[in-house]
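For reference, the structure discussed in these notes is given below.
All protein chains of the complex are present and in place, except for one that has been dropped.
We call the chains A, B and C, going by the order they appear; numbering starts again at 1 in every chain.
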Amino acid sequence: MNLQESPELQSFREEVRAFLADNLPPDIKQKMEMGQSLKKDDYQRWMKILAGRGWLAAGWPEEHGGPGWTPAQRYIYDEEYGRHSCPRVLPFGVTMVGPVIIAFGNEEQKAEYLPKIANSDVWWCQGYSEPGAGSDLASLKTKAVKENGHYIVNGQKTWTTMAQYADWIFCLVRTSDEGKPQEGISFLLIDMKTPGITVKPIVTMDGGQEVNEVFLDDVKVPVENCIGDENKGWTIAKYLLGHERTGIAEVGKSRRQLQRVKDIAAAETIDGMPLIEDTAFRGKIAEVEIELLALDATILRMVSAEGAGKPPGPEASLLKIKGVELQQAITELLLEAIGNYGSPYIREAMDHGWNEPPIGPEYAAPVAPHYFNWRKSSIYGGSNEVQRSIIAKMVLGL
Amino acid sequence: MNLQESPELQSFREEVRAFLADNLPPDIKQKMEMGQSLKKDDYQRWMKILAGRGWLAAGWPEEHGGPGWTPAQRYIYDEEYGRHSCPRVLPFGVTMVGPVIIAFGNEEQKAEYLPKIANSDVWWCQGYSEPGAGSDLASLKTKAVKENGHYIVNGQKTWTTMAQYADWIFCLVRTSDEGKPQEGISFLLIDMKTPGITVKPIVTMDGGQEVNEVFLDDVKVPVENCIGDENKGWTIAKYLLGHERTGIAEVGKSRRQLQRVKDIAAAETIDGMPLIEDTAFRGKIAEVEIELLALDATILRMVSAEGAGKPPGPEASLLKIKGVELQQAITELLLEAIGNYGSPYIREAMDHGWNEPPIGPEYAAPVAPHYFNWRKSSIYGGSNEVQRSIIAKMVLGL
Amino acid sequence: MNLAPTEEQKLLIESVERFVEKDYPFEQRRELAASELGYSADHWATFAELGWLAIPFPEDQGGLGGSITDSCLIAEQLGRGLVVEPYLWTVILGGHLLSRSGRGDLVEQIATGVLQTAFGFAEPTSRYNLASVETSAADSGGWRLNGHKAVVFNAPAADTIIVTARTAGDPRDEEGISLFLVDPKDPGVTLRDYPTVDGLRAAEVILEDATGELLGDAGAAYPLVEETIDRGIAVVCAEAAGIMHTTLQMTREYTAQRKQFGVPLSKFQVLQHRMADMFNLTEQSISLSWVAAVKAESEDSLERARACSAAKVFIGKAGRQVGQESIQMHGGMGMTEEMPISHYFKRLTLIDTLFGNRDHHQRRYSDLLDDKRFAA
Partner (left out) sequence: MNLAPTEEQKLLIESVERFVEKDYPFEQRRELAASELGYSADHWATFAELGWLAIPFPEDQGGLGGSITDSCLIAEQLGRGLVVEPYLWTVILGGHLLSRSGRGDLVEQIATGVLQTAFGFAEPTSRYNLASVETSAADSGGWRLNGHKAVVFNAPAADTIIVTARTAGDPRDEEGISLFLVDPKDPGVTLRDYPTVDGLRAAEVILEDATGELLGDAGAAYPLVEETIDRGIAVVCAEAAGIMHTTLQMTREYTAQRKQFGVPLSKFQVLQHRMADMFNLTEQSISLSWVAAVKAESEDSLERARACSAAKVFIGKAGRQVGQESIQMHGGMGMTEEMPISHYFKRLTLIDTLFGNRDHHQRRYSDLLDDKRFAA
């Protein structure tokens, strides 16, 4: 048991650090540091840069266009990535549909889709949730009927993040009504340009328009676009829930955000002294920071076990729960730190290039909306309630 | 809406205060203040004093030997009672079996039992719980079979507080196996001197021996000792759960205990200054105190509604949950306050008249055992889980 | 000693309740919050007609001689409907400052609904310290004010803005603080208006040699400022209690109709127990806000401060938990702008930062622990 990095890992860390520092475009970096909204182009530019270095599909094996890193390398990469103000790599292609195609796709599908994901040529989105389904994924109603080499898909998906930008969507659809609800589900890839697809934005409480409803009205999908066997989509859905879990906690990002809390608390004053010198507020920072250390230690323990050949199991639900709880706790600390200036709301102030002087300190504008927006993190991707039930049943055997 | 006491209530408060201050025997007062164990005789002496003043059965109507107070008087009495270091009035006679006999007993039973309770002539204990039953009271197995004007009772009761001192026990017993489990239960009064009763102490984790197992082996109980109709005991059990709820939170006692925290924190030092001047510890005291104010305000609101003719409903479960949570929080603050001296454990040090000098400060000895012992309060009398379910079902209609 | 509304207060509660239920559907709230003015002038006139604006003022100032408790009961009901009309800013803060400063003429205008006011008590670096006043006022044949008042609610609609300014003393001295009326149309006054995240309106008020009209005695305003903010705290706590009430109601209803795994969400034991906790917090918040209401007009300023700070701490914490839980139980739907619950959540969140957050008031409260008169 040791925490020393080998010389190889140390130089790997240096390499990652240098690349990220040298290649993140300054305008994107500034947006990230100010908490401003990113546009489609920002994501695309950055993902292309990573793809150019071969690091976009960070978790993939070499044969499919990934770097083929060990778990320890991956851990270090995630840590450094989180430390820099890089936009998140959108997960829909790289960590969702990509690994599914690797695991369940046939050779043609692999050849067709994987390079475009690893190169960031195609923008994917996810068609899982439906109105009225929520955490009960198996109750989905979108129907796909086979007709002359095509599926005709009808139904509605919701909470589809960034569907307005997407070229393709991967969907769970119902191909059979027989047996248990889990049994008649298939996994389809659908080109967003296909006639019959309509995207309608959902405005969230922070004023954002990142999520959408996607309506599918007699959408024709070639049967070759089915991944895995027909009616076996549930296996894929479960696989996806279990994949890439150690990165899910986003400890690196939380560390960076906590540093932001410290910076802001150093700038804010309370009774004439910096807020960060206030015992109560310092105590809260320490509390979150210690919990972050505990979470990070747990990830490192899982990574070490993974390196020894033990893949992460349902214990990884812990990472989702705690990761999200800490992210949310940090958004609360930010809101607390800025005091009265949590109130003003000028939507445009969150955009880069807004020309008016800020209301209050420059860092204040995105804080409250971000707090509101981030409540979603304990709801989506398997709510914290679902994760607790997974631990209870799969780990504790209750 | 006002918080001013009328002159009548003010003088009532004075009267209560003066009586309690003048009549509490100094040796009992000292034990209470030092957190030492009370003996049977301590309880008896004090309850006789209260009975002599007519205040023992504080919640009873005048016709049965109570003072016949209004809800507001009762609230003030409870508050003053809690403020003084008086032993608790054991609830088994006065707040449990007494009100049951008032509500469900026949005239003979009332004449026989009530005066002896109001005068503290008889020591009662409660025979509800059974091994393996816990919060699921209706699953009780103790059997009573009718034979020649008697019930023959066989079974086992557990968690019976102070059964070793008791003259009588009131029991829920099964008189029929037909219908739902709730339907065949009866409420019996049993003389503890009846042959066939054995009491065996249960040692609790704090080293205390207050609770017992009570074995009933062919115990003969006259049929006249059944309260209410045979097989209708469940109604009585439910009545008892709902009775006398506003007193259940024991806010007065918590206030006194919190004052003890302050006194100890004033005596303890941290880095050369009194612990009570430490920001973190002060903050914790303030937090509990504010929650106590919120609970007290809620009681006052219920008392006011009761005064206007609206009896407390299942909302009173709130008082049990919060009352207990705050009592437990205070036992934790006490343990925190005494620092290293939470560790020593000399059982006799908790007894009055122990002649050796204390280990560490005099107030330290009972603190950790009390913390351990008080974990029971969220388990018994309807666990906090049961109370939450009551609120969910009966109040929120979920 | 009676912590229950009187018969008169019950009638008042019913009248507000009726207004909210019949005349204030959520869609209207949404429209008003997005409108140019930010609230409804018609509703304001109705409030005046019904006497709600006159209630807490003495009769000789055109008021009804009611109590702050009455105002709190109104606010609790307004909170249930998430009403945006500026009752707190104009009647409770502005009205009280004017009333105590002998400006019956203006109070009467508030009571009749023709005057809107705002109170600038905060500054960019003051955080929650009311004595942290750097805005200065100098008398050179008429007072001239210079400074920056931060996040002044209702300033965009106000006919007159009341501000604190320092006429003597050092930045955080309680002594030397004065109150002034400034005219938003004065050339020395610049307003930067903006909406707030919880659907209200506020402005940064920049004073550059602005003309000020002294209110009360120079340098001696601090006790009145503190008293006024304490009354504001009682009222906003009542509003929060009302919001929590509706929030719980909505969560009950939503979970009862929404099925998951074939069962209504409300049948899941985990959610039941968490809703029971929400109930406990909501009920205690109502109770404590009533105590704060009664004590907000106590002549004993320590008793007043204690009760108001205690309520603000409790309601700050309770509001956080009740709000967050309500969103979590609404799932994705709770995240949408479309569902009323998200707006209740936002207001509840921001109330904690108004007039000082939980930490601030827990410190204020625990500083009072030393006082001899203090006993839990």
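Just so we're on the same page, contacts are C-beta pairs under 8 Å (C-beta built on N, C-alpha and C of every residue); 3 or more make two chains touch, one makes a residue touch a chain.
Note that this is a predicted model, so its numbers are computed, not measured.
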Quick check: which displayed chains does the absent chain contact? A, B, C
Of the residues listed, A:39, A:110, A:232 or A:282, which one is in contact with the missing chain? A:282
Candidates B:77, B:123, B:151 or B:371 - the one touching the absent chain: B:371
Out of A:21, A:145 or A:392, which is the one that touches the chain we can't see? A:392
Hey, which of A:21, A:111, A:145 or A:294 is the one touching the hidden chain? A:294
Given the full complex, what residues of subunit C touch the hidden partner chain? 268-270, 273
Touch list for subunit B against the chain that is not drawn: 129, 132, 134-136, 139, 158-159, 202-205, 207, 268-272, 275, 280-281, 335-336, 339-346, 359-361, 368-369, 371-373, 375-376, 378-380, 383-385, 388
What residues on subunit A make contact with the chain left out of this view? 1-6, 9, 72, 255, 258-259, 262, 276, 282-283, 285-287, 289-295, 297-298, 300-301, 303-305, 307-308, 315, 317-318, 321-322, 385, 387-389, 391-393, 395-398
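In this text, only the chains that are shown with their structure count from here on.
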Averaging each chain's C-alpha atoms to get its centre, pick out the one most distant from subunit B. A
Cα-centroid distance, subunit B relative to subunit C, in whole angstrom: 42
Between subunit A and subunit B, what is the separation of their C-alpha centroids in Å? 53
Subunit A: which residues touch two or more other chains? 280
Going by residue number, subunit C touches two or more other chains at 271, 362-363
